[in-house]
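With one protein chain withheld, the remaining protein chains of the complex are depicted in position.
Presenting subunit A:
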Amino acid sequence: MSISETANPRGSVVDRLRDALPKIVLSPTVAIVAIFVYGFILFTLYLSFTNSRILPSFEWIGWQNYENLFRIRAWDTAVSNLVIFGVLYITICCALGLLLAILLDQRIRAEGFIRTIYLYPMALSFIVTGVAWKWFLDPGIGIEAVVRGWGWTTFEFNWIKDSQMAIYTIVIAAVWQTSGFVMAMFLAGLRGIDNEMLKAAQIDGASTLALYRRIVIPQLRPAFMSAFVVLAHMAIKSYDLVIALTGGGPGTATELPATFMYSYTFTRNQMGIGAASAVIMLMTIAAIIVPYLWSELREKK
(Lines give C-alpha, C1' and ligand atoms only; values in the text may rest on other atoms or scores of the structure.)
Protein backbone atom coordinates (compact mmCIF):
# COMPACT_ATOMS: atom_id res chain seq x y z
CA MET A 1 0.00 0.00 0.00
CA SER A 2 2.58 2.46 1.13
CA ILE A 3 4.79 4.32 -1.27
CA SER A 4 7.04 5.87 1.34
CA GLU A 5 9.88 3.39 1.56
CA THR A 6 12.60 5.83 2.58
CA ALA A 7 15.38 4.38 4.67
CA ASN A 8 15.69 7.42 6.89
CA PRO A 9 16.12 5.91 10.38
CA ARG A 10 14.65 8.92 12.19
CA GLY A 11 11.58 8.90 10.02
CA SER A 12 11.00 5.19 10.25
CA VAL A 13 8.83 5.25 13.35
CA VAL A 14 6.72 7.99 11.88
CA ASP A 15 6.58 6.14 8.60
CA ARG A 16 5.55 2.92 10.19
CA LEU A 17 2.92 4.73 12.15
CA ARG A 18 1.69 6.31 8.96
CA ASP A 19 1.55 2.92 7.28
CA ALA A 20 -0.44 1.52 10.14
CA LEU A 21 -2.79 4.49 10.24
CA PRO A 22 -5.61 2.87 8.24
CA LYS A 23 -5.59 -0.10 10.56
CA ILE A 24 -5.46 2.12 13.61
CA VAL A 25 -8.52 3.96 12.32
CA LEU A 26 -10.34 0.68 11.81
CA SER A 27 -9.28 -0.83 15.11
CA PRO A 28 -11.95 0.73 17.38
CA THR A 29 -14.62 -0.78 15.14
CA VAL A 30 -12.90 -4.14 15.20
CA ALA A 31 -12.72 -4.00 18.98
CA ILE A 32 -16.35 -2.92 19.28
CA VAL A 33 -17.59 -5.69 17.00
CA ALA A 34 -15.38 -8.26 18.70
CA ILE A 35 -16.72 -7.36 22.14
CA PHE A 36 -20.27 -6.14 21.60
CA VAL A 37 -21.31 -8.54 18.87
CA TYR A 38 -19.26 -11.71 19.04
CA GLY A 39 -18.16 -11.48 22.67
CA PHE A 40 -21.75 -10.87 23.74
CA ILE A 41 -22.99 -13.73 21.58
CA LEU A 42 -20.54 -16.06 23.31
CA PHE A 43 -21.56 -14.69 26.71
CA THR A 44 -25.25 -15.32 26.05
CA LEU A 45 -24.43 -18.73 24.58
CA TYR A 46 -22.56 -19.57 27.77
CA LEU A 47 -25.42 -18.33 29.95
CA SER A 48 -27.79 -20.62 28.10
CA PHE A 49 -25.87 -23.55 29.62
CA THR A 50 -25.99 -22.19 33.18
CA ASN A 51 -28.63 -21.99 35.85
CA SER A 52 -28.85 -18.19 35.69
CA ARG A 53 -32.03 -16.83 37.22
CA ILE A 54 -32.42 -13.16 38.09
CA LEU A 55 -28.68 -12.55 37.65
CA PRO A 56 -26.10 -14.32 35.51
CA SER A 57 -24.59 -17.33 37.21
CA PHE A 58 -21.74 -19.40 35.88
CA GLU A 59 -22.74 -22.82 37.10
CA TRP A 60 -22.76 -25.18 34.14
CA ILE A 61 -25.89 -27.30 33.80
CA GLY A 62 -25.49 -28.62 30.28
CA TRP A 63 -28.48 -28.78 27.96
CA GLN A 64 -31.04 -28.53 30.73
CA ASN A 65 -32.31 -25.06 29.73
CA TYR A 66 -32.90 -26.24 26.19
CA GLU A 67 -34.70 -29.34 27.42
CA ASN A 68 -36.88 -27.21 29.67
CA LEU A 69 -37.47 -24.66 26.97
CA PHE A 70 -39.01 -27.19 24.62
CA ARG A 71 -41.28 -28.38 27.38
CA ILE A 72 -42.69 -24.92 28.11
CA ARG A 73 -46.13 -24.41 26.57
CA ALA A 74 -45.53 -20.68 26.02
CA TRP A 75 -42.44 -21.43 23.90
CA ASP A 76 -44.44 -23.90 21.87
CA THR A 77 -47.08 -21.22 21.31
CA ALA A 78 -44.40 -18.67 20.41
CA VAL A 79 -42.80 -20.94 17.83
CA SER A 80 -46.05 -21.99 16.19
CA ASN A 81 -47.15 -18.36 16.17
CA LEU A 82 -43.91 -17.44 14.46
CA VAL A 83 -44.53 -20.08 11.79
CA ILE A 84 -48.07 -18.82 11.15
CA PHE A 85 -47.02 -15.20 11.26
CA GLY A 86 -43.85 -15.69 9.22
CA VAL A 87 -45.47 -17.68 6.43
CA LEU A 88 -48.45 -15.33 6.05
CA TYR A 89 -46.40 -12.18 6.46
CA ILE A 90 -43.81 -13.16 3.85
CA THR A 91 -46.34 -14.55 1.38
CA ILE A 92 -48.78 -11.65 1.59
CA CYS A 93 -46.06 -9.01 1.53
CA CYS A 94 -44.49 -10.58 -1.55
CA ALA A 95 -47.80 -11.01 -3.36
CA LEU A 96 -49.01 -7.52 -2.52
CA GLY A 97 -45.61 -5.99 -3.20
CA LEU A 98 -45.43 -7.66 -6.60
CA LEU A 99 -48.96 -6.62 -7.51
CA LEU A 100 -48.31 -3.00 -6.54
CA ALA A 101 -45.00 -2.94 -8.38
CA ILE A 102 -46.62 -4.25 -11.56
CA LEU A 103 -49.48 -1.76 -11.25
CA LEU A 104 -47.02 1.09 -10.78
CA ASP A 105 -44.98 -0.05 -13.74
CA GLN A 106 -47.74 0.63 -16.28
CA ARG A 107 -46.57 4.15 -17.15
CA ILE A 108 -49.10 5.74 -14.88
CA ARG A 109 -49.49 9.35 -13.90
CA ALA A 110 -48.22 10.66 -10.57
CA GLU A 111 -46.20 7.52 -10.02
CA GLY A 112 -43.78 9.19 -7.64
CA PHE A 113 -46.61 10.53 -5.51
CA ILE A 114 -48.40 7.17 -5.29
CA ARG A 115 -45.14 5.39 -4.51
CA THR A 116 -44.55 7.82 -1.67
CA ILE A 117 -47.94 6.96 -0.21
CA TYR A 118 -47.38 3.21 -0.51
CA LEU A 119 -44.02 3.40 1.21
CA TYR A 120 -44.54 5.90 4.03
CA PRO A 121 -45.50 3.32 6.71
CA MET A 122 -41.92 2.09 6.50
CA ALA A 123 -40.78 5.37 8.05
CA LEU A 124 -42.97 4.83 11.12
CA SER A 125 -42.11 3.09 14.33
CA PHE A 126 -43.78 -0.27 14.87
CA ILE A 127 -45.08 1.22 18.10
CA VAL A 128 -46.96 3.91 16.18
CA THR A 129 -48.30 1.30 13.77
CA GLY A 130 -49.29 -0.85 16.70
CA VAL A 131 -51.17 1.96 18.44
CA ALA A 132 -53.04 2.93 15.28
CA TRP A 133 -54.13 -0.61 14.48
CA LYS A 134 -54.79 -1.52 18.11
CA TRP A 135 -57.62 1.00 18.36
CA PHE A 136 -58.69 0.62 14.74
CA LEU A 137 -59.24 -3.12 15.27
CA ASP A 138 -60.69 -2.71 18.75
CA PRO A 139 -64.28 -3.95 18.63
CA GLY A 140 -65.44 -1.32 21.13
CA ILE A 141 -64.49 1.74 19.09
CA GLY A 142 -62.88 0.51 15.85
CA ILE A 143 -64.27 -0.87 12.60
CA GLU A 144 -66.73 -3.18 14.31
CA ALA A 145 -68.34 -0.26 16.12
CA VAL A 146 -68.18 1.94 13.02
CA VAL A 147 -69.81 -0.59 10.69
CA ARG A 148 -72.49 -1.28 13.30
CA GLY A 149 -73.06 2.45 13.52
CA TRP A 150 -73.62 2.49 9.77
CA GLY A 151 -76.58 0.17 10.28
CA TRP A 152 -75.15 -3.34 9.89
CA THR A 153 -75.79 -4.18 13.51
CA THR A 154 -74.69 -7.83 13.45
CA PHE A 155 -71.26 -7.07 11.95
CA GLU A 156 -68.49 -8.69 13.93
CA PHE A 157 -64.75 -8.15 13.79
CA ASN A 158 -63.13 -8.91 17.11
CA TRP A 159 -60.04 -10.85 16.06
CA ILE A 160 -57.83 -8.79 18.35
CA LYS A 161 -59.80 -10.01 21.38
CA ASP A 162 -60.09 -13.58 20.13
CA SER A 163 -57.17 -15.80 21.11
CA GLN A 164 -57.67 -17.99 18.03
CA MET A 165 -57.55 -15.07 15.62
CA ALA A 166 -55.37 -12.45 17.35
CA ILE A 167 -52.17 -13.59 15.62
CA TYR A 168 -53.73 -12.60 12.30
CA THR A 169 -54.13 -9.02 13.45
CA ILE A 170 -50.34 -8.93 13.85
CA VAL A 171 -50.09 -10.08 10.24
CA ILE A 172 -52.51 -7.35 9.11
CA ALA A 173 -50.56 -4.56 10.78
CA ALA A 174 -47.14 -5.91 9.78
CA VAL A 175 -48.18 -6.30 6.14
CA TRP A 176 -49.50 -2.75 6.14
CA GLN A 177 -46.17 -1.50 7.39
CA THR A 178 -43.78 -3.43 5.14
CA SER A 179 -45.57 -4.27 1.88
CA GLY A 180 -44.66 -0.89 0.38
CA PHE A 181 -41.02 -1.67 0.95
CA VAL A 182 -41.36 -4.97 -0.89
CA MET A 183 -43.11 -3.06 -3.67
CA ALA A 184 -40.08 -0.77 -3.93
CA MET A 185 -37.73 -3.75 -4.17
CA PHE A 186 -39.77 -5.37 -6.92
CA LEU A 187 -40.18 -2.09 -8.76
CA ALA A 188 -36.40 -1.66 -8.81
CA GLY A 189 -36.18 -5.21 -10.14
CA LEU A 190 -38.77 -4.52 -12.85
CA ARG A 191 -36.91 -1.42 -13.95
CA GLY A 192 -33.77 -3.47 -14.40
CA ILE A 193 -35.33 -5.91 -16.86
CA ASP A 194 -34.05 -5.86 -20.41
CA ASN A 195 -36.50 -4.12 -22.72
CA GLU A 196 -35.39 -5.87 -25.90
CA MET A 197 -36.57 -9.25 -24.75
CA LEU A 198 -39.97 -7.88 -23.82
CA LYS A 199 -40.38 -6.16 -27.15
CA ALA A 200 -39.41 -9.33 -29.00
CA ALA A 201 -41.97 -11.34 -27.04
CA GLN A 202 -44.59 -8.69 -27.65
CA ILE A 203 -43.95 -8.80 -31.38
CA ASP A 204 -44.36 -12.56 -31.23
CA GLY A 205 -47.84 -11.88 -29.94
CA ALA A 206 -47.46 -12.82 -26.28
CA SER A 207 -50.26 -11.52 -24.08
CA THR A 208 -49.41 -9.19 -21.21
CA LEU A 209 -50.22 -11.92 -18.72
CA ALA A 210 -47.96 -14.43 -20.44
CA LEU A 211 -45.28 -11.79 -20.69
CA TYR A 212 -45.30 -11.33 -16.95
CA ARG A 213 -45.55 -14.99 -16.12
CA ARG A 214 -42.93 -16.24 -18.52
CA ILE A 215 -40.41 -13.43 -18.72
CA VAL A 216 -40.81 -10.72 -16.11
CA ILE A 217 -41.49 -12.62 -12.90
CA PRO A 218 -38.74 -15.23 -13.43
CA GLN A 219 -36.27 -12.38 -13.83
CA LEU A 220 -37.28 -10.99 -10.46
CA ARG A 221 -35.68 -13.87 -8.65
CA PRO A 222 -32.90 -11.81 -7.05
CA ALA A 223 -35.52 -9.34 -5.79
CA PHE A 224 -37.56 -12.23 -4.37
CA MET A 225 -34.47 -13.56 -2.64
CA SER A 226 -33.70 -10.21 -1.03
CA ALA A 227 -37.31 -9.68 -0.04
CA PHE A 228 -37.46 -13.12 1.51
CA VAL A 229 -34.29 -12.61 3.53
CA VAL A 230 -35.33 -9.18 4.77
CA LEU A 231 -38.87 -10.23 5.64
CA ALA A 232 -37.85 -13.49 7.29
CA HIS A 233 -35.34 -11.77 9.51
CA MET A 234 -37.85 -9.06 10.38
CA ALA A 235 -40.43 -11.70 11.25
CA ILE A 236 -38.07 -13.51 13.59
CA LYS A 237 -37.08 -10.26 15.30
CA SER A 238 -40.68 -8.97 15.58
CA TYR A 239 -41.10 -7.56 19.03
CA ASP A 240 -42.26 -3.94 19.08
CA LEU A 241 -45.36 -4.53 17.01
CA VAL A 242 -46.61 -7.35 19.22
CA ILE A 243 -45.97 -5.34 22.36
CA ALA A 244 -47.85 -2.31 21.05
CA LEU A 245 -50.69 -4.16 19.32
CA THR A 246 -51.61 -6.98 21.68
CA GLY A 247 -48.94 -7.12 24.38
CA GLY A 248 -48.66 -10.82 23.54
CA GLY A 249 -52.28 -11.41 24.47
CA PRO A 250 -55.07 -12.23 24.87
CA GLY A 251 -53.31 -14.48 27.38
CA THR A 252 -50.30 -15.76 25.49
CA ALA A 253 -52.11 -16.01 22.15
CA THR A 254 -49.76 -13.71 20.23
CA GLU A 255 -46.51 -14.46 22.02
CA LEU A 256 -43.54 -14.69 19.63
CA PRO A 257 -39.99 -15.89 20.40
CA ALA A 258 -38.80 -12.30 20.82
CA THR A 259 -41.46 -11.48 23.42
CA PHE A 260 -40.95 -14.85 25.10
CA MET A 261 -37.22 -14.18 25.47
CA TYR A 262 -37.85 -10.77 27.00
CA SER A 263 -40.42 -11.86 29.51
CA TYR A 264 -38.55 -14.98 30.62
CA THR A 265 -35.31 -13.06 31.04
CA PHE A 266 -36.48 -9.83 32.60
CA THR A 267 -39.85 -10.39 34.24
CA ARG A 268 -39.88 -14.09 35.10
CA ASN A 269 -36.21 -14.17 36.13
CA GLN A 270 -35.40 -17.31 34.15
CA MET A 271 -32.32 -15.88 32.50
CA GLY A 272 -30.88 -19.25 31.49
CA ILE A 273 -34.03 -20.16 29.60
CA GLY A 274 -34.25 -16.68 28.13
CA ALA A 275 -30.67 -17.00 26.87
CA ALA A 276 -31.45 -20.40 25.37
CA SER A 277 -34.40 -18.94 23.48
CA ALA A 278 -32.21 -16.09 22.20
CA VAL A 279 -29.66 -18.63 20.96
CA ILE A 280 -32.36 -20.42 19.00
CA MET A 281 -33.48 -17.12 17.47
CA LEU A 282 -29.90 -16.39 16.46
CA MET A 283 -29.46 -19.82 14.90
CA THR A 284 -32.62 -19.41 12.86
CA ILE A 285 -31.59 -16.00 11.59
CA ALA A 286 -28.03 -17.15 10.91
CA ALA A 287 -29.36 -20.02 8.79
CA ILE A 288 -31.02 -17.42 6.55
CA ILE A 289 -28.55 -14.56 6.67
CA VAL A 290 -25.17 -16.30 6.46
CA PRO A 291 -25.71 -17.97 3.05
CA TYR A 292 -27.16 -14.70 1.77
CA LEU A 293 -24.25 -12.55 2.94
CA TRP A 294 -21.84 -15.17 1.69
CA SER A 295 -23.21 -15.09 -1.83
CA GLU A 296 -23.57 -11.30 -1.86
CA LEU A 297 -20.00 -10.68 -0.76
CA ARG A 298 -18.55 -13.31 -3.07
CA GLU A 299 -20.28 -11.95 -6.14
CA LYS A 300 -18.58 -8.64 -5.47
CA LYS A 301 -15.15 -9.95 -6.33
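Criterion: a contact is a pair of C-beta atoms (placed from the backbone, for glycine too) under 8 Å apart; a residue touches a chain by one contact, two chains touch by 3 or more; residues count from 1.
As a working rule, contacts and distances are computed from a predicted model.
Asks: For the chain that is missing from this picture, which UniProt protein name fits: "Aspartate carbamoyltransferase", "Serine/threonine-protein kinase RsbT", "Peptide ABC transporter ATP-binding protein" or "L-arabinose transport system permease protein AraQ"?
Replies: So the chain that does not appear here would be "L-arabinose transport system permease protein AraQ", according to UniProt.
Asks: Looking at the whole complex, which of A:12, A:202 or A:269 touches the chain that is not displayed?
Replies: In the complete complex, the chain left out is touched by residue A:202.
Asks: If the missing chain were put back, which residues of subunit A would it touch?
Replies: That gives, for subunit A, the contact residues 1, 3, 18, 21-23, 25-26, 28-30, 32-33, 36-41, 43-44, 47, 56, 100, 102-108, 114, 116-136, 140-143, 145-146, 148-149, 176, 180-181, 184-185, 188, 190-191, 193, 195, 198, 202, 208, 211-212, 216, 222-223, 226-227, 229-230, 233, 236-237, 239-240, 243-244, 247, 258, 261-262, 265-266, 271, 274-275, 277-279, 281-282, 285-286, 289-290, 293-294, 296-297, 299-301.
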